[in-house]
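Left out: one protein chain. Kept in place: all the others.
In order of appearance the chains are A, B and C, and numbering begins at 1 in each one.
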Amino acid sequence: MSSQFGKLFRIATFGESHGGGVGVVVEGCPPRLALDVGDIQRDLDRRRPGQSHLTTPRQEADAVEILSGLFEGVTLGTPIGMLVRNKDARPEAYASMKDVFRPSHADFTTQAKYGVRNWQGGGRASARETVGRVAAGAIARKLLATAGIEVVGWVQRVQEISASVEVGSVHLEDVEGHVTRCPDPAAASAMEEAIDRARRDGDSLGGVVACVARGVPAGLGEPVFEKLEAALAGAMLSLPAAKGFEIGSGFDGTKLRGSEHNDPFIPGEDGTTRAPTNRSGGVQGGISNGETIEIRVAFKPTATIRRAQQTVDSDGNAVTLEAQGRHDPCVLPRAVPMVEAMVCLVLVDHWLRQRSVDVLPALGDD
Amino acid sequence: MSSQFGKLFRIATFGESHGGGVGVVVEGCPPRLALDVGDIQRDLDRRRPGQSHLTTPRQEADAVEILSGLFEGVTLGTPIGMLVRNKDARPEAYASMKDVFRPSHADFTTQAKYGVRNWQGGGRASARETVGRVAAGAIARKLLATAGIEVVGWVQRVQEISASVEVGSVHLEDVEGHVTRCPDPAAASAMEEAIDRARRDGDSLGGVVACVARGVPAGLGEPVFEKLEAALAGAMLSLPAAKGFEIGSGFDGTKLRGSEHNDPFIPGEDGTTRAPTNRSGGVQGGISNGETIEIRVAFKPTATIRRAQQTVDSDGNAVTLEAQGRHDPCVLPRAVPMVEAMVCLVLVDHWLRQRSVDVLPALGDD
Amino acid sequence: MSSQFGKLFRIATFGESHGGGVGVVVEGCPPRLALDVGDIQRDLDRRRPGQSHLTTPRQEADAVEILSGLFEGVTLGTPIGMLVRNKDARPEAYASMKDVFRPSHADFTTQAKYGVRNWQGGGRASARETVGRVAAGAIARKLLATAGIEVVGWVQRVQEISASVEVGSVHLEDVEGHVTRCPDPAAASAMEEAIDRARRDGDSLGGVVACVARGVPAGLGEPVFEKLEAALAGAMLSLPAAKGFEIGSGFDGTKLRGSEHNDPFIPGEDGTTRAPTNRSGGVQGGISNGETIEIRVAFKPTATIRRAQQTVDSDGNAVTLEAQGRHDPCVLPRAVPMVEAMVCLVLVDHWLRQRSVDVLPALGDD
Partner (left out) sequence: MSSQFGKLFRIATFGESHGGGVGVVVEGCPPRLALDVGDIQRDLDRRRPGQSHLTTPRQEADAVEILSGLFEGVTLGTPIGMLVRNKDARPEAYASMKDVFRPSHADFTTQAKYGVRNWQGGGRASARETVGRVAAGAIARKLLATAGIEVVGWVQRVQEISASVEVGSVHLEDVEGHVTRCPDPAAASAMEEAIDRARRDGDSLGGVVACVARGVPAGLGEPVFEKLEAALAGAMLSLPAAKGFEIGSGFDGTKLRGSEHNDPFIPGEDGTTRAPTNRSGGVQGGISNGETIEIRVAFKPTATIRRAQQTVDSDGNAVTLEAQGRHDPCVLPRAVPMVEAMVCLVLVDHWLRQRSVDVLPALGDD
């Protein structure tokens, strides 16, 4: 079940980093959504390797083929199969790692779980697995747009370098204006320099991606196990290299008293109820309150580095590893479309679910 | 689906804070597990209100009745129904809040989602909902013990007061030795004083609960959407008042370089492979690596406080609320058994799932 | 997962024939449905033992308690917990069967699966388990009524005695007018006599229950694995003693040629498209077509009989069993509300699902 996500808007991904290709089957997308391959390619291009000097030099155009579910420019309501072929796989580069477990990578745990692994790359643990998520997320994004919901992510921090941004005013073009996907130009330059330095050192950096969802109506989510923040946390920690999640005030908010932390309600326009201080991050008791949803995700420094490391081989002998292969010195810029995709997938699922909740007339409307 | 959790060890909870009672149906517990009501009551007693001067004065013995699934002291493999009656509900205390949305509580969002709510308490958003989780978690805990897996949580921080603990040496008796459930005596006293002060001020405090799982074998978890850290993050953020989650090095680890952050593998005893620096927190690529699983959860200060607050009523008018009802000035001590329960539920589910993975002979064993 | 049913309108049942009681948690019922305990008791009374001289003399009032999910006469959208206590259990009557496997009952297979069983009755294999289904089905029925959907079942055949009925004109009052639940008075009398004779002989009879759903709009169901007929077949074969299922023309229809079997479409009233010959049974390609849904379910003769039978004990010795306990000589009359309940549960789930399909504007409606 590990490769399936969602209840109503449901995806099943497949594919290893080295093999025939990677892809996804999307089920539960409502019929009659206008969709073309460009809608999907746009987000895949933001995810693909080789898009800038900050990413792995692996060259993959990641051109997607839509196999089913579309007809004359609209969705049919049937499963949408999508496939991206692997092109620039170089399994021979991994030959030296066939019997060696790379530290803090998934080689050892994959072997422990399955008793076999495709050592020609990261297998399912490779970031290449996220191709299917991003392709599916692009469809979710298009569906959410019909309801006025917009999802935007950006690089908020690399190592100790933080962006100074007004959360409310970050838009896609600001994010895409710099290879780091940081909308604060000064921080972006500093991040770029730091990442380049890490690459030259054969080392890697981590940081934090922020993401907001605007236009989410009040009422999405669930009160218990599938609270909206629970669904978002699970989705984010399912991304490669993610180590932490916060919503709204997060860890820092735990240092405030209740009287400082609570979000007062005020009357809004057109009879709405608003809570603009939004320390809740747009969700209260698991259900959206109509304010902007704000989350942050911690990504560790990339596990694969060129520097020599101590490890063991599959026979249990201590060995020194000097890794080869092509990798990102910092996953953050490419993590932005992955985070957005997962936020879109969570929201679209809950948006559809609410259709089966809000069924009967309002009380007093008989 | 919000009230169901788990794939193979599966629970469905029910019940509002005010009504006939709260309970849970546990399905998928293997047959032949020795179990009695005391195993469950023990954890419920750690969760129940009124257990110390730091918690709400609501008096609930929370005595559990097992309705099905047990016979002659062992589980039957059939659903285990459990029920805890509500005793000390005082709906009249909520009458003044019938038409008023308490700030940062779920009143407004519940109304937005369902168009109706039981205003006589917090409904499903009440921490009383966690009775079912803790009862189910106690069964999971007993099952995990048969595999040598132990789960221990504690209060790591209240507001700015942090415990100084050696993660490896915290045991249940250390935690239960103080009403705060902080195993560091000095910090525990300071926390107790701070919580008492907040109560006298009609205010509330937040903080961080830490939890470890020891004895988890390598190989549990999944590589993609149901990574072990994803399942844990989703489970934790489903708890009332949770705002953040970390595993291993978490947010702080993002400030290290890869060469500092990676956990070197070393040969362990009996041919095992170990990674004792454990910045990974016991999970690599979504799958346990045999080290101790370490997580932390941020809980915001309790939303219900006695201090006057600005809010709106259900007609959209601005009003001032001075809340009544009985509430914890700090949820952290009672959150410990809730966190443990959810960790147990996640682990037992993945432990059972691995049974359907490790099916065929090892390669080369023909 | 065996005790959970449904995707959006989802139930989890629990309880053995002998123990604290039987019950169900219903999740996903939309909020604001007017509901009271009488709506549920009405169907439970049609299912309960001891209702006539044709059923087991076990006396159970089967009075249901609603534990949660209701407030001021309407559903809250939260889980609805319901409990029926066991009253007239007589475990001592089963003592002689503790180590003996009753032929064609579930004693042997339960032991084979679980390695333990509650021998004081049929455990989960008892028809008593259907209390939870019927209680949940009563809620589904009330919800379907808001959409103009009506479900009626009846006894169509007992052994060789078939009812002669006009499918379109069978209504609840016709069915409830006779203890056999056969709406054809002549057949009903013959069935009653046959069942009585079987009882006096210490034997049992089987037969066929028919059920229709009227007012189902075109478009419910799914095209592949969850075809409406697949969901109905699975639901029916999950009932105790069910051995076969047909929809529309069923097995007999396989003897026609396509030109005889196909249902011509004709223009209906108000621009509708109709297929009144309805050999399809209201479903085409897994999706409802707006005609009446018609199914039939085969129930074998009750396995428990008083006549001496050859069997083996738990040590593998051949023994002769003369069964005690109180049982129905023919399950058909009490199976009618069970069949209806399962049909209601299937339809309400698909009705809710269609809400998440029919989301976007019709093509050409921009």
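Observations, loosely collected:
Throughout what follows, a contact is a pair of C-beta atoms (placed from the backbone, for glycine too) under 8 Å apart; a residue touches a chain by one contact, two chains touch by 3 or more.
Predicted model, so just to flag it, every value in this text is computed and none were measured.
When you scan A:Gly19, A:Gly177, A:Gly202 or A:Pro267 for touch with the missing chain, the hit is A:Gly19.
Of the candidate positions B:Leu8, B:Val64, B:Ala136 or B:Ala242, contact with the hidden chain is made by B:Leu8. From the options C:Val37, C:Ala93, C:Val165 or C:Leu237, the residue with contact to the unseen chain in the full assembly is C:Leu237. Against the chain not shown here, chain C presents residues 1-5, 7, 13, 101, 103-106, 108-110, 112-116, 123-125, 129, 157, 159-160, 198, 201, 203-208, 218-227, 229-238, 240, 242-251, 253-267, 271-273, 275, 279-281, 283-290, 298-305, 307, 309-312, 316-318, 353-354, 357-358, 362-363.
Residues 1-4, 8, 10, 12-16, 19-23, 25, 27-28, 31-32, 65-71, 74, 76-81, 83, 113-118, 123-124 of chain A touch the missing chain (whole complex, contact as defined above). In the full complex, chain B touches the omitted chain through residues 7-8, 28, 30-33, 74, 77-78, 146, 223, 352-353, 355-363.
The rule we apply is simple: only the chains that are shown with their structure count from here on.
Chain geometry summary: the mean Cα position of chain B and that of chain C are 38 Å apart.
The set of chain B residues that touch two or more partner chains comprises 1-4, 13, 113-116, 123-124.
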